[in-house]
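Got a structure for you, questions after.
Complex shown without one protein chain; remaining protein chains in place.
Order as written gives the chain letters A, B and C; numbering starts at 1 within each chain.
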Amino acid sequence: MAVASSDTAIRTGRFTRTLIYVVLLLFVLFYILPLYIMIVNSVKPLSEITGGGMMSLPSAFTIEPWAKAWSTAQVGVEPTGLRPYFWNSISMVVPAVAISTVLGALNGYILTKWRFRGDTILFGLMLFSCFIPFQIVLIPMAAILGVLGLSGTTAGLVLVHVVYGVGFSTLYFRNYYAAFPTELVRAAQIDGAGFFQIFWRILLPSSGPIIVVCVIWQFTNIWNDFLFGASFASGNGAPMTVALNNLVQSSTGVKEYNVHFAGAILAAMPTLLVYIVAGRYFVRGLMAGSVKG
Amino acid sequence: MNKVIRTLKLTTAAAAFSVSAAYAEDVEVLHWWTSGGEAAALNVLKQDLETQGIGWQDMPVAGGGGTEAMTVLRARVTAGDPPTAVQALGFDILDWGNQGALANLNDLAAQEGWDEVVPEALQFFAKVDGKWISAPVNVHSTNWVWANKSVLDANGIAVPETWEDFVAAVETLKAAGITPIAHGGQAWQDATVFDAVAMSAGGPEFYKAAFIDLDEETLGSDTMKEAFDRMAFIRDNVDDNFSGRDWNLATAMVINGEAGFQMMGDWAKGEFLNAGKVPGEDFLCFRFPGTQDQVTFNADQFMMFDQGGTVSQEQAALASAILSPSFQIAFNKVKGSVPARTDVDGSELDACGQQGMKDLAAAASSGNLFGSMAHGHAAPASVKNAVYDVVTAHFNGEYDSETAVLELVDAVSIAK
Amino acid sequence: MGFLDINNVTKSYGSVEVLHKVNIAVEEGEFLVLVGPSGCGKSTLLNMIAGLEDITSGEIRIKDARMNGVHPSNRNIAMVFQSYALYPNMTVGQNITFGLEMHGVPKAEREKAMADVAKLLQIEQLLDRKPGQLSGGQRQRVAMGRALVRNPDVFLFDEPLSNLDAKLRVDMRTEIKKLHQNLGTTIVYVTHDQIEAMTLSTRIAVMNGGYVQQLGTPKEIYDTPSNLFVATFMGSPSMNLIRTTIRIEGVAVYAVTQNDRGEEVRLALCAPLDAIKSYDGKDVILGIRPEALTDVEGADHRSSHIESIRNTVTVTEPAGSDTFVATTIGGAECVARMRADAEVLPGQQAEFAFNMEKAVVFDPESENRIL
Partner (left out) sequence: MSTAAEADFKTRLQNWIPKLVLSPSLAMVLIFVYGFILFTVYVSFTDSRILPFVDKDGQRTFDLIGLANYEKLFKLSHWEIALTNMAVFAGLYIVVCTLIGLTLAILLDQKIRGEGFLRPLYLYPMALSFIVTGTAWKWFLDPGIGLENIVQAWGWENFEFDWIKNRDFAIYTVVLAAVWQTSGFVMAMFLAGLRGIDNEILKAAQMDGASNWNLYRRIIIPQLRPAFLSAFVILAHLAIKTFDLVIAMTGGGPGRATELPATFMYSYTFSRNQMGIGASSAVIMLITIAAIMIPYLYAELKEKK
């Protein structure tokens, strides 16, 4: 499949090609602009920003805002910077992504390879759950977390993210596995492999591309979540976005925009990294299933 | 199945145990003071408690003037795990108090004599059914005007005493090519201005009838239309770019001499000080013309959540520390507001701060201290936001003053 | 009682019954081919033998043990799939030994079994490759290796040759046949290709619409199809079917139809009178295979009964060894298989010889064979 792509049958003239490059570069400009604003303003002293030079390059370059955002900025009563919250996020995101991906993979496997009566309706129910606006689940979710004793814990937060992540991960894996030959599963059954052995030995080794897509999607969404993190984490266990929000949003205090932007870029670093590193596999993963419908 | 539930219970019990074991002596405080100065000021409180052997579990949630924090609070209360103390404003405190969710601090209050030192208008928001439920931290007053002194001097403008003076001053600045009024077009900023304008246009009786008693006739009166007309005048004298601007960027315009005036609460002072400006020399602070005798206020408080019927030792210590004169001064020096108790020595405060304290004491004793509508101290949140809707729609030219008055009556009656 | 017994097996999905009371007994060492058009239920039946689908009612026994509800891996069967179903992430060697591994066979034994099979199928040099690097024929061999290594009681083949090109298909067909002859294993083989069915099988079950239409040796199926479906499905070009009317004159029985000039022609049937008596004056369908409809010189001289009709040639298709000649008899297009050097030209008249010994007759209503 990837091989077919390297040779497109479309031919274009020199003029058209130039035009194409121009258009593509213009879009680069469009996409890069906000990042440009964030970066240039994160390396200027605050006076330069409030002085009105928000769009221009820094005349006095400083990395002090970065250092401040990371380790000394005030996000609570203690000047800790974003650093401790970074690890909170990691310890929430990693299990949440792992669990929702594994569940999604198993669900997709069952819904395509172990079909039973009513499975399509179940899938429909799960898919529709992707569309629930998160604002309405806050209160009842808090009640349930309270009953489970998970209120204010990372485990509770992981649970919440798994619950609302499993719909999409199931969708991805189901579409991917739908194209996976059922005969392989049957052959493995005859060979004596059980439910989990088939999954582990036969399907999973071929699921690389869709795992990448699913992990990117879940990682981005969970990492960037603010609402659940703020509502269900304890103060010290709050994820990075909550800390960032505390750094950025202050109604009646002095706004240090340069620190805010540095903090924002720091907070986005893991997701940016994921996109840059896994980006090339991303399109491949989408190709391999999820857009085939 | 039963077994599963049992295992579940065991694990959750274990989790709960480990949590409570680690923080048995802690107070957990939910607040939205996360910007440098405020948070540092709060740290004073934390250290104070730590000397008493009480740990401080910090739970900062910034955003939207406490909106996010209130959302989080709902989640925590629903989960059956409310924090010890929660920063809150005005009617939110009463709402929670009326639900029976807050602790009764009367013993402590009697012991420390809160009734005598906290102004009555403020007590209104700290008590339910005669019970103290909340510890006030400060009083912000919102009917301030901030001005760039050199701009005013250069154009020969004296501090305006009346609305007409103010109009004249604005016209002068406009003629000189300076943006007369720096303003950020966000609903709460529009409403902050509206508070002062309405007070100035109709006087204290009018303000009280309209925004505190929510009297329909007053809301629909010609005076209200006059207030909206004055808002329209202000709208005509802000720059084109006001919409959505953060208040502190508007303040920066005054600091940089791009604009003459800004109507904003006393927290704006921090921006001036931070920029190295000196009150009285570089910038001026005065009450909005026509409201010299009145103070519209909002007060930050920490409401104390019921922890199972009794007030724990830690909770009492926290409340007591909040109302201690030393913390009141230390905090308000940084915050720009004035202490919630009127009996503390204000000599450590700067000129604006001292004037604020003086104004507050005077207004409190003369019955001229009113809760700010814009900051949720005049009417419940639903009404406040209904007023926001109308004020901001009118300010942005969605409809004229006459319609605005009708809309206001309607919106308030739906929200009541 | 056979080696593999299919007794009254029925399959339904919800309220839809897709297999109706199928009964087949397979002897040890037999090569049974299930053949039929797609959707006839042949693959469903195979999957039920394999244990991949539930049996709604009836039973399947292998070596006299009831197999209903027995897990596929415990039936001692092996299956070769249409797509070969090679595990893409494993090497050829791992593919072959995966089943043994799952059954807990020690490594040393697995290696030996793999080596034996690889030698038998001449795929030793492929053992370390991944399936993606193999050609279609190689994959086919690996798939068979995977089945063979288990040394099962019954081999199941699900259209194993349909993904190969024509030449390779013929080669592999021969190999499978050889393998069967050498190893003597019991095989159930599903295909929609009637040539494969004819060449490979010891017995054929022709299926359609969830019923076994006919079960018999290739010769029985070919020469005496039990109904119109079997007659047309088996054989290529398929059997000519001519609408005729039975006329009994004394002891002689005639099938009467028209040639393309509209003249009545009579073909005498060599049939016992009793069998056909009741059809006197009624319409029947006369079936004659193309090789039994030839030019006069090419007709089978051993046949006791040749009838001939003069008719117009519409199309000729020289196929090298033979020439197929089309003509219209009784309003139906008929194909005759003539010698390669038969001198016929389109549009001209030619003599068509019917070998009436090979002719069969069907009832148009029930579609079953009468003679």
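Convention: a contact is a pair of C-beta atoms (placed from the backbone, for glycine too) under 8 Å apart; a residue touches a chain by one contact, two chains touch by 3 or more.
Keep in mind the model is a prediction, meaning the values are calculated, not measured.
Peer 1: In the complete complex, the chain left out here touches which of the visible ones?
Peer 2: A, B, C
Peer 1: Would you indicate which residue among A:L82, A:L157 or A:A267 is in contact with the undisplayed chain?
Peer 2: In the complete complex, the chain left out is touched by residue A:A267.
Peer 1: Who touches the missing chain here, B:Q57, B:T78, B:Q355 or B:N368?
Peer 2: Final answer for the missing-chain contact: B:T78.
Peer 1: Which listed residue, C:T44, C:S73, C:T191 or C:N259, touches the chain dropped from view?
Peer 2: C:S73
Peer 1: Return the single residue from B:N106, B:N256 or B:S382 that touches the missing chain.
Peer 2: Residue touching the chain left out of view: B:S382.
Peer 1: Give me the chain B residues in contact with the hidden chain, please.
Peer 2: Residues in contact with the chain left out: 64, 67, 70-71, 74, 77-78, 92, 95-96, 99-100, 185-187, 239-245, 380-382, 384-385, 389, 392-393, 395-398, 407, 414-415.
Peer 1: At which residues does chain A meet the chain that is not included here?
Peer 2: Looking at chain A, the ones touching the missing chain are residues 1-2, 4-5, 7-12, 17, 20-21, 23-24, 27-28, 30-35, 37-38, 52, 54-55, 103, 106-107, 110-111, 114, 116, 120, 122-137, 139-141, 144, 162-164, 166-167, 170, 178, 189, 194-196, 220, 223-224, 226, 241, 244-245, 248, 257, 260-261, 263-264, 267-268, 271-272, 274-276, 279-280, 282-284, 286-287, 290-293.
Peer 1: Touching residues of chain C against the unshown chain: what are they?
Peer 2: 51, 54-57, 66, 68-71, 73-74
Everything below uses one rule, namely that only the chains that are shown with their structure count from here on.
Peer 1: Sort the chain contact graph into one of these: line, ring, star, complete or other.
Peer 2: Its topology is that of a line.
Peer 1: Report the chain ID whose CA centroid sits closest to the centroid of the full protein CA set.
Peer 2: Taking the mean of all protein C-alpha atoms as reference, the closest chain is A.
Peer 1: Please identify which chain has its centre, taken as the mean of its CA atoms, farthest from the centre of chain B.
Peer 2: C
Peer 1: Write out the two chains that share the greatest number of C-beta pairs in contact.
Peer 2: A-B
Peer 1: On a C-alpha centroid basis, what's the spacing between chain A and chain B, in Å?
Peer 2: Chain centroid spacing, chain A to chain B, equals 37 Å.
Peer 1: As a quick test, compute the distance in whole Å between the mean CA positions of chain B and chain C.
Peer 2: Taking the average C-alpha coordinate of chain B and of chain C, the gap between them is 89 Å.
Peer 1: Calculate how many whole Å lie between the centre of chain A and the centre of chain C, each centre taken as the average of the chain's C-alpha atoms.
Peer 2: About 56 Å, centre to centre.
Peer 1: Counting only residues that touch at least two other chains, what does the list for chain B look like?
Peer 2: none
Peer 1: Using the touch rule from the top of the page, what residues of chain A touch 2 or more other chains?
Peer 2: none
Peer 1: Report the residues of chain B in contact with chain A in the complex, numbered from low to high.
Peer 2: The touching residues are 8, 12-13, 15-16, 19, 28, 30, 32-40, 42-43, 45-46, 56-66, 68, 71-72, 74-81, 246, 248-249, 252, 256, 265, 267, 270-271, 274, 335-336.
Peer 1: State the interface residues of chain A toward chain B in the complex, per the touch definition above.
Peer 2: So the residues of chain A touching chain B come out as 50-51, 73-79, 138-143, 145-153, 155, 227, 230-232, 234-236, 238, 242, 245-256.
Peer 1: Going by the contact rule at the top, pick out the chain A residues touching chain C in the complex.
Peer 2: 181, 183-184, 186-193, 197, 201-202, 205-206
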